[in-house]
Each structure stands twice: as structure tokens, then as C-alpha cells.
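Single-structure report; data block below.
Certain chains of the assembly are absent from this excerpt, and the rest are unmoved.
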Amino acid sequence: MNRNPIKTAVVGATGYTGLEIVKLLLNHRGAELVSLTAKVDETIAIDRVFPRLMGRLEMECSNLDVDDVCGKADLVFLALPHTVSMLFAPRFLAAGKKVIDLSADYRFPSPVEFEKWYGAPHRDPEGVEGAVYGLPELFRKEIADARLLANPGCYPTATILACYPALRAGLAGPEGIVVDAKTGVTGAGRKASLPLLFPEVNENFKAYSLAGHKHTPEMEGVLSRAVGRDVRLEFAPHLLPVNRGILSTIYLKLEKEVSEEEVYDLYREQYGREPFVRVYPPGQLPELKDAVGTNNCLLGFKVNPRTGNLIVVSAIDNLLKGAAGQAVQNMNIMESLPETEGLI
Amino acid sequence: MNRNPIKTAVVGATGYTGLEIVKLLLNHRGAELVSLTAKVDETIAIDRVFPRLMGRLEMECSNLDVDDVCGKADLVFLALPHTVSMLFAPRFLAAGKKVIDLSADYRFPSPVEFEKWYGAPHRDPEGVEGAVYGLPELFRKEIADARLLANPGCYPTATILACYPALRAGLAGPEGIVVDAKTGVTGAGRKASLPLLFPEVNENFKAYSLAGHKHTPEMEGVLSRAVGRDVRLEFAPHLLPVNRGILSTIYLKLEKEVSEEEVYDLYREQYGREPFVRVYPPGQLPELKDAVGTNNCLLGFKVNPRTGNLIVVSAIDNLLKGAAGQAVQNMNIMESLPETEGLI
């Protein structure tokens, strides 16, 4: 890494995702953190917001001033809520900055689809056109040239990586898929909310947004485009009483008889050289804890001849491979850095 | 309750289920606890095993002596591991006692099926024939006359109650069903085990026994007999980092178009007078915590017209409606006591 480090800014630094990006950049040898902003009452030292940064990062976090950020940074991470990113991304792009957006604003190929599922008009339709969907395992080449990168949703990352090989190979059919997904609580963001209080979540478990979660069209859209068939799935998210991680159990209808060894070979062929995908051998299934704290997507599976189902279990850390880690992985690709730099 | 209380014994009193039976019987106005046994190194006061009983129950727990128990009790709860109950149930029955068995030993209509899934020969084939499957919402009449009652498994209770009305009415088809079930850790019993250590389960989540869990034939068998069609389901259990409770998300294929109001009416018609089933209105889903500590089965649902699925969410306390609570409910029916006595 004999070049100057990339100057990076994190916009939205006081959320759980923002903190993860900051922590990753502190250990990154090809990037430098030059600006932190967030919606704050007044400028505040970041180690007052997150005391675990004490002694590691002395930097202030102030309200976003686009010009100020543009004066300092070359690449901007937007860790903002949906419908807010689209207000700022064009300004950073216009100033010649690269943007990695962690919201949903640029994940759809058309503004219309966004508007349909998110119930709000899209403020930057041109931006949508130029954006690249940042799932390296499927779109590495496009990512390398991206200026506006749409970082995938956490649930879609776990689902798409799990389904893609089986669907692409025609092993499983594109209909009748069930995705029973379970996420840790950081997935809901860091804001005061009665249903997210400790006593409401602890010793509890629940489904939510059945038949209508906004990540559904993202999964279906990306998979459909990637395999060239219309993929339709039932996506059912649940809230786990853990801080981090997503584990999805995915039920696919087999279209032919297949052994678990054959499935294993298929997935290994697809992902064998991927630095951040681990395919488990038959007889072994991923557990949530083995994904948490890493940028890996863990994939395991089971064939059930009684029912004709292929069951794929997929586990990621929602804040890493599902958000900040994948964002840094994408930055590495966009900046021609080693893809694993800064990511354990 | 102007009759003498039933004299009851708990065999296997040092497990999680045993403790729950004991606690329920302490608040039961129609039953009396006369004997506690378990596999113990030496006779021990039960409040040394479970200090929360201190001041509430002064009774010793010793190794099982069938004759001794027969001399004291009229009804015996067997909270024993699978394949152990079948060694003792016939002896209690022969002595004229009623038996409520909480293991799987008598849940199948034929010893053959038991042997196939549990991998062990059945030692009491005649017993199997006379046993009654103790799910009151389906078999209340038979339960009233039972002498050997097979208390249902925890997962089957949650699944059967959730599926029965839709399958019986032909609303959903008997194939292609997916049961994604999640249980608290007490479901695994109270015995030293590395994978059940706190640091292995806490902040973790995992699937287990995919495509081969022993509760599968119990669910399929009871549902098939109850609705008169061959029911086939994919049962996928998972381990939640909570102490108690089961929440199952069940995906059924709709065979006709239906509104959520119609589903609600159907389930209310079935369960409206049941003391321990709660049907949630459209738009509201059960959460695990609202079942825990009660003998209720909570049922909610969602119709997804995009996929043609009926999703039913079913929640119980695995130790109450899934074990000890249902056992006491069955005792109440068998003894012509008010069905809700001793059960909040």
C-alpha cells in the first residue's frame, strides 16, 4: 500500500452502523478517517458518544456541512436513514466524491419500484441510474468502476448469497421459496423506541412485517436479474434477543434429485475463491455466533428427500457483511485495494 | 371441589418439566402432591434442588421405588426421558394407577413407528394400544376416559393447533407445509452438556435436526388422522437464547382465495370456547413473551396474496402448554375437575 490513504468521511456516525465503519477504518491501512458527522444537538467528541473509542480516536462529530466534508474527503460513507441519503448523495457526486450509500435509496434499478415499496417519491432519479449494487460476489466488476455504490440490505445479502447458486444451476425452482429470517436488535437502529427496550425484547421473540417487508423486492429483483428467471419468495423476518447477526433458514423446492455432496460441490464452485463466503460441508450447519464479528457469510444446507426441499442456512453479522463490513469491502474494490484490507 | 384431592406423584422431579408440575400442583385445589422421585445420588430435600421451593414444599426426593409410589399415589406423572417411561408405565397401570406420561413413548399409534424414528425397540406394545393422545382441543372426549395418557410433544402442540383448522376446512393443502420452529433452552432438558453452556447459547442462534427431528412423525400422524388426508411437512427446529417458549412460523399453501377476516372466523369458530387458545385478530401477531408463564397457545396469522401462502404464528410456553401445563389440564379432564383448575 505505497500510495496515500483514501480520505474518508462517515455521515451518520452515531448509529450502530456508523460506529462499525469507524472501527473498521481505524484498522485500515489504506484509508484515513477525516470527517465524522451526524444529527447532533451540538458538536461532540466521538469518544463521548462511544466511550470504547477513548484513546483510539480523537475526533469531533458535528452536524453535516456538505461543503466542509467535500473539502476534506475523497470518499463518503452515507449511514443515513432511507429517503435521507438521496438528498445528499447527488451533492457529493457533483463535487467529484465517491459515495457508498448504506440506505435503500439506490438499491433499485428504477425509482418507481422504490416509490412503490417505500411509499415516498424518489428525489434523485438520475442517481438511481448510475448506481451500482454492491454485492461483490455477484457484481465485483461493476463495483470496481462505481462512483455511487448502493450497499445491499442486510437481509438481502444473506438471502441472495444463499439462493443464487441453486437457482442459477436450476437445481431449485424460482417459486415457492420461503425465507424465514431472524435478526439481532442492532438491525433496527439506535433510536429510543418502546418496543426495542430491553425488557420488551429480552426473553422474547417475534415475527414482524410478514408479507410486506421492504427488503422483499430487493431480494427478488436482484435474484431475478442474476438468474434470468422471475424469482418469487415469502420473506418472514423475526426479531432475536441478541445484539448482532442474521440467520436465515431458506426453503427451496428441488427441481431434481440431488445429493448433499453435489450441492456442496455446486456451492464450492461458486464461492470457493471468495474471501468472505464459507461453505459448510454436509452434516455441519452454521451458527449465528460464528458469523458475528466477521465479514463472512456462512452457508450450510440440508437436502430432505421426504419433502423435496433444499434447506439453506445462511448467517452473517448484520453490521459487518450486512452493512459496514461490506461497505469497506466495496471501498477496497472501488479503490483497487486488497479486497480483505481492514476486514478480518 | 368438595371431594378428596387426587393423590399425585411426580417421577422425574428434578428436571425443568418436573419442577413445573410440582409448582402447578402446589396451587391446585383438587390435587395433592404425595411423592417425588428422581435419579438422585441420595435422597435429598426438594428445596435443596430448587431453592425457590423453600418454605413452600418440604418433601424429599428419592430414587424411584414403584411399590412405594403405588402405596401413596392415585395418579402418576412420568417426567422421564424417552424409552424410560415405557419401563415403568405398565407397572403403575397394573397397580390400578392412572399415568400421564410426558415422554414420547406412547404418542404413536403403533410401536413400529416409534421404533423407526426413535431407533429403539418398544418395550410396552400393549400399552401403546390403550394410550390416549392428550391434546384436549382435539381429543377431549377420549382423554376423559384415559388411564394412560400420552402428553403431546411441545413442538407438536404448537404445530397441530396452528394447522388443524385450516387443513380441516380445506383452506390449505396438506403438502408443502413448512414449520420453522424456535424453542427456548429448557426444551433440551436439565443436564450438563457443552453445547448448552451459557456462552455457547447466549448471543447465538442455530438450526438443528433439520429434516430428521423426531417430533415430525408425531405432527404428521396426528394431523393426518385428524383431517383425514396425508399431511406432509418440513419441520425445522431452532434454538433460541431464551429460557422458555416456542414460537413457530408455519407456511401453508392456500387452496383458495381467502380474506384474513375469513381465516379469523374459521379459527374462532374452532377455538372460541377453548380456555387455553387465543386467536389474534388480523393485524396482530403473538409474541413469545405473551405465552410464557401461561398455559395458552397463541395463534395469529397473515395471508399473503403475492405468494398464495397462509402464514400462521403459534406461541406456547414449552414447559406449560408444551408439557407440564397440558399434563395438568389433562389430569383435570381425566378426573372430572374444572379444566382450568390450577392453571392461570
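Going in written order, the chains are labelled A and B, and every chain counts its residues from 1.
FYI, a contact is a pair of C-beta atoms (placed from the backbone, for glycine too) under 8 Å apart; a residue touches a chain by one contact, two chains touch by 3 or more.
This is a predicted model, so every value here is computed, not measured.
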Chains shown: 2; total copies of the one sequence in the complete assembly of this file come to 4
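Operating definition for what follows: only the chains that are shown with their structure count from here on.
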Centre to centre, by mean C-alpha position, how many angstrom separate chain A and chain B? 40
Footprint of chain A on chain B - complex, ascending: 176, 178, 180, 182, 200, 203-208, 210-211, 232-234, 236, 238, 240-245, 247, 249, 251, 285-289, 292, 302-304, 306-307, 309, 311, 313
